[in-house]
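Note that one protein chain is taken out, while the other chains of the complex remain in position.
This part shows chain A:
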Amino acid sequence: MARPALRPLRICRNSLLSYSCTPQRSILATITATIPQNNLRQPAALRSHLPTQRLYHSQHHPDLPPHEYTNSQTTILSAALKHVPAHGFTKDALVLGARDTGFLDVSVQLLPRGEFDLILFWLASRRGLLRAAVEQNGLLATSDGVNAIPASVEEKTKTLIMKRLRMNKDIRHQWQDALALMSYPSNIPLSLSELHALSSDILHLAGDASVDASWYTKRLSVSAIYASAEVIMTRDSSPDLAATEAFVTRRVEDSKAIGDKLSGAKQCLGFMGSTAVGLGRSWGLKI
């Protein structure tokens, strides 16, 4: 618990905010920050943030929104996102966002996970934007040419991954801090479920319709590609993320090559097995 207790000090150190650091406020912040993350303190919506993605989807029942924050929480968070490029995923950005929307500084306590809520909100809202880009702006729509070949699932996956990575462009320099915070042991489950939700959305939007064990392997490989590309992106200084794009292209090709090899090997074993069984049967064995 050492780190959360330091948060108020960090806020005090920040010259921009120092005038707001009255003793009461930092005491309150210290108290709330040092109380262990108790489930009872969190609103129900936050406790059950997890598997909204796994439910039955239907055109007759609207999709659930990509996150479960309440209105005032979303207001603060979306205003805070504007301050992320300058202040990073910190309490400062949250406080500034709360102020912009006319909330008191202390209303940052509406977000029990603090900065991590800001990160989760960033991820979830960008995921929503990606969905909207495909469904409303026709990101993946093919050109009007008569002979246009529809893009394969891999190509669409690559396009979507790059689209999502480009959304991180403005906050690229802050993203390593966010990744560090996301890899805190207590934050890992939520980070992973958000990553799964993203890869699941990407594959769905790319038109993947696998209904067997490859459902799992495909999601795993897209998650791995996306997560590693994110790390590359934080150090990518090439114009328009060209280096990251090249990286993603290579990884997608790799995963396709591995998948092809595996399915080829499986097919070969299947043929050999059925040949052996057929041979045995033709010899009159009761198998």
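Operating definition for what follows: a residue touches a chain if its C-beta (ideal position, glycine included) is under 8 Å from a C-beta of that chain, and two chains touch if they have at least 3 such contacts; residues count from 1.
Operating definition for what follows: contacts and distances are computed from a predicted model.
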Undepicted complex member, UniProt protein name, chosen from "Ammonium-dependent carbamoyl phosphate synthetase", "Oligosaccharyl transferase subunit OST3/OST6 family", "Small ribosomal subunit protein bS16m" or "5-demethoxyubiquinone hydroxylase, mitochondrial": "5-demethoxyubiquinone hydroxylase, mitochondrial"
Hidden partner chain, touching residue among A:59, A:186 or A:237: A:59
Residues in chain A touching the chain absent from view: 54-67, 71, 74-75, 78-79, 125, 128-129, 131-132, 135-136, 200, 204, 209-213, 215-216, 281, 286-287
